[in-house]
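Only one protein chain is missing from this complex, and each of the others stays in its spot.
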Amino acid sequence: MRKTSITGWLLASPLSLILLVFLAAPIAMIVVVSFWGATEWAIYPAFEFENYEFLLTSSVTYRVFLNTFKYVAITWACTLVIGFTVAYYLAFHIRTLTWQIVLFLLCTIPFLTSNIIRMISWIPFLGRNGLANSALISWGVIDEPVEWLLFSDFSVILAFVHLYTLFMVVPIFNTMMRIDKSLIEAAADAGASGWQTLWQVIVPLTKPGIMIGTIFVLALVMGDFITVRFMSGSQSANVGRMIQNDIALLQYPSASATAVILLVTVLLLIGTLLRFVDIRKEL
Amino acid sequence: MEPRPRSFYILSVFFMLFLIFLYGPTLTIAVLSFQGPGGGLTFPMRGVSLHWFRDLFEQQAVGDIWGSFSRSFVLGLMVMVTTVVVSVMGGLAFRRRFAGSTALFYLIITSLVIPSILISLGVGLIWSQSGLPVHWSTSGFGAQLTWTLPFGLLIMFAVFNRFDPSYEEAARDLGASPWQVIRHVVLPIIAPSLIGVALFGFTLSYDEFARTLLTSGSYNTLPLEIFGMTTNVTTPVLFALGTLTTAFSLVIIGVFLLIVWATNRRRARLGSDAGQGMV
Partner (left out) sequence: MTTISKIRYSRRSMLKAGGAAVAAAALPAPMVWGQETKNITLRQFGTGVSNLNEVATKVKEDLGFTLEMTALDSDSVTQRAATQPDSFDIADIEYWICKKVWPTGNLQAMDTSKIANYDKIVGTFRSGKLTPESVIAQGTAPHTVGFTSGQNGKDFVQEESGWMTLIPTIYNADTLGIRPDLIGRPINNWSELLNPEFKGKASILDISSIGIMDMAMVVESMGEYKYPDKGNMTKEEIDLTLGIFTEAKKAGQFRAFWKSFDESVNLMASGEVVIQSMWSPAITAVRSQGIPCVYQPLEEGYRSWGGGIGLSASLSGMELDAAYEYINWYLSGWVGGFLMRQGYYSAVPETSKNFMSEDEWGFWFEGKPAQGDITNPFGKVMEKAGAVRDGGSFYDRMGAVACWNAVMDENQYMVRKWNEFIAA
């Protein structure tokens, strides 16, 4: 027995090494630097709470965090609904494995184009003179171009949903595939309608997949900064942007302090979610 | 075959709309990249030509596309190979409990959910404070691994969860050494998933931006270079680049699928039933 546990340890060592150097150490570094001071162009070791003090007493911090949470909540709701429907379709209505794979690949191909270029392309699509507005005007739905299609919260959420729905689809699909088909048959035999089967059998059984998808989406949206900047026309802020602004101005200690607060928040949220699902079993 | 319920059609339409939604930007880019020389980055289209594709191959006023492309490619391969090897080892390791396995597992989850900019910042800080040169093949490489490894590992965990250990037992009963068991029984069975992990590793690395932002050193990878170009370039050459990189990625996927298909055919021909051990 001891032999196998050492083998296990050895096998896991490259993994541990990589994670220690590139994950654990950087996090430790960030925590340490968050206590340092900074001048215009250099940082110096110190132990001051000034960064945290400033962050925790500034109303901007709270506003920005709230804004970030707002994005997370709305994105989560949208990706959940869309993701669940797509996963359901793929799991229960597509008969053959080949077709499932094909449709999956179809979904992933758009992600092969660089993120940045894709974001630039939303402007010709959603802008005042863009495709969407032109189409709507020519169909007579509206008279004037709709302004809030672009550079607004709507466009930010739209971009988020576009980018991250797939992260919701995959875990839900995974869990759905493991549902024992005989349970559904049993429900049908017991006289349940389609809707009832859905709500009372399938959804409860898919909960772990939904949890995992939620964790993904939450982590990705909370950490994003590029999407928010582009799609809101730099008018909206979220935590990632605050960190990035600080980095740009060489204010690493203050960036680190914000980073620590962000990390703690994310880990708390995800830790809570993990209480409801045991990942190792659900894979 | 049972007749399709009505919900099938409704859901199919929904799925179609979803696909159109996903493809919107990609199609916009493809369309706009065919503009004529007077084109800009927005509609209306000005002319139709292959001008910008040709332009892509010439020296740009600012920026070095092909250099960064080759760097991205090499880095992608490095990350791909490392991810596959380390994920398999990790997957094998996690089949049993070992000292620190729970802690390691949570570390893996953290690596997945940690906002990318924190990795960038942390790695960059360590490197700069310790005086090491920041370079895409060292710090950039490591930072990208923190992103691809969790995905690879999660796939491996899923794979090994469904893995039927009786094949290994049978092999051991027949006198195979542990290494032989791995090489001749386990690996062939999980081979299709390995291809999936490899593909994931390569694609995730190739398009990775946030974690590489502060860790790539003086020479950019392709996403960073594109990002830099947006500060100076205002012509559809960017879109042409986007279309070409998409085409390139499609080719890579095609290659992978071909490999899978070929190995399956070879197996079928050789009468092996490896691969049947998986759901």
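Here the chain labels run A and B in written order, and each chain numbers its own residues starting at 1.
Note that a residue touches a chain if its C-beta (ideal position, glycine included) is under 8 Å from a C-beta of that chain, and two chains touch if they have at least 3 such contacts.
Everything numeric in this text was worked out from a predicted model, so none of it was measured.
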Touching residue (missing chain; options A:I6, A:A135 or A:L249): A:L249
Omitted-chain contact residue, chosen from A:E53, A:E147 or A:E185: A:E147
Selected residue (touches chain absent from view) among A:G8, A:P26, A:G83 or A:G127: A:G127
Residue among B:S193, B:S216 or B:T246 that touches the chain left out of view: B:S216
Sole contact to the chain not displayed, among A:L23, A:V64 or A:L263: A:V64
Positions on chain A where the hidden chain makes contact: 40-42, 58, 60, 63-64, 67, 120, 123-124, 127-130, 147, 150-151, 229, 232-237, 241-242, 244-245, 247-251
Chain B residues touching the omitted chain (full complex): 38-42, 46, 59-63, 124-125, 127-128, 131-135, 213-214, 216-218, 220, 224, 227-228, 230-234
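Here is the rule we use: only the chains that are shown with their structure count from here on.
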Chain A and chain B: spacing of chain centres that average the CA atoms, whole Å: 17
Complex interface listing, chain A residues touching chain B: 4-12, 14-16, 18-19, 21-27, 29-30, 33, 82, 85-86, 88-90, 93, 103, 105-107, 109-125, 127, 129-131, 134, 162, 165, 174, 194, 215-216, 218-219, 222-226, 240, 243-244, 247, 252, 255-256, 259, 262-263, 266-267, 270, 274, 279-280, 283
Of all residues in chain B, those that touch chain A in their complex: 4-5, 7-8, 11-12, 14-15, 18-19, 21-26, 28-29, 32, 41-44, 85-86, 89-90, 92-101, 104-105, 107-119, 121-123, 125-126, 129, 142-143, 145-146, 149, 153-154, 157-158, 161, 178, 203, 207, 209-210, 214, 222-223, 226-227, 230, 238-239, 241-243, 245-246, 249-250, 253
